[in-house]
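Before I ask anything, let me first share the structure, which is written out below as structure tokens.
With one protein chain held back, the other chains of the complex are shown just where they sit.
The block that comes next holds chain A.
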Amino acid sequence: MASTQQCLASLARLSLSTPPRAALPTIPKFLVPSVGASQVRYATHTSNKGGAKKAPKKKKQYKFFKSWDLTGMQQFSLCDAMRYLRAAEVGQPPLTVKYEVHVKLRTKKGGPVVRDRVRLPTPVKTDTRIAVICPEGSELQEEAKRLGAVLAGEETVFEAIRSGNFLFNKLLCHTESEGALRKANVGKLLGPKGLMPSGKTKTITNNLEATFRDMIGMDEYRERDGVVRMAVGQLGFTPKQLAENIRAFMAKIKSDISKMDDSTPKLLEEVVLSTTHGPGLSLNAEFAPTDDKIKPEDLEAVM
């Protein structure tokens, strides 16, 4: 018992004078903490040379987002992909299910991103609710309400934001109210939701009518982590409608990339089609089903 106390006491004092080795065997092995007791200390051994801090192992920094080798990748024509996706989504209410396209780009990390709006041949979203920050009680407020804004004004909108009552999913700001917007300090609440009006997103405007026309019917997309994602259809779309939408989306992305500065090249790597609950299927650029028993018209049935 004394030897146990001795051992543990020296451990408590964290001293170098541990009891002689002979004392240890009297303690059952399973009672001795393995790390503490078996630690051998030499007087001359120093792990820090010259007092410099031990540098942590440096993680390799990658300049480009990771690219996958697509040689063995199973890719699908649009009708084949739709066949699988409609089977995966059978029995779901069709308005709650959307087709989404993920376009993977070969691009450098931390550079400028692709960011724009596109008008799809068959629109997907039908519930854009816009709020406008404009001088309170002015003609602009009336105009905004007339164009279809759910909220207009300055304090009314700011209060709604602060109380968390987001009746809108898009926010515009008239150039005259820019100062008020900055003073209101609502950036922290709007920023994470992507609702902060800015010149870059064309949400600070002089011409309310043109911007309204752009917003209702135009879907925004943005490149995040080297991938552009956007909803391009609803479950009830026919293969033809979906194909048209995807083509329009790809054309817009390609034109956006060509307009960008040559210093940051962006290449299209892969296009993946998915649905709300379904798997993600890599597309080859074809349309027709590979099974000759299936026609594109078969994929138009009620869901």
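In the analysis below, a contact is a pair of C-beta atoms (placed from the backbone, for glycine too) under 8 Å apart; a residue touches a chain by one contact, two chains touch by 3 or more; residues count from 1.
In this section, contacts and distances are computed from a predicted model.
K.L.:
Assign the chain not included in the display its UniProt protein name, restricting the answer to "Thioredoxin reductase 1, cytoplasmic", "CI-B8 domain-containing protein", "Ethylene receptor" or "Geranylgeranyl transferase type-2 subunit alpha".
P.N.:
Checked against "Thioredoxin reductase 1, cytoplasmic", "CI-B8 domain-containing protein", "Ethylene receptor" or "Geranylgeranyl transferase type-2 subunit alpha": the hidden chain maps to "CI-B8 domain-containing protein".
K.L.:
Using the touch definition from the top, which of A:Leu189, A:Ala248 or A:Met303 touches the missing chain?
P.N.:
Looking across A:Leu189, A:Ala248 or A:Met303, the contact with the absent chain belongs to A:Met303.
K.L.:
Which of A:Pro56, A:Gly91 or A:Gly110 touches the chain that is not shown?
P.N.:
The one listed residue touching the chain not shown is A:Gly91.
K.L.:
Write the list of chain A residues that the hidden chain touches.
P.N.:
5, 8-9, 11-13, 30-36, 68-74, 83-84, 86-88, 90-94, 96, 236, 279-281, 294, 297-299, 301-303
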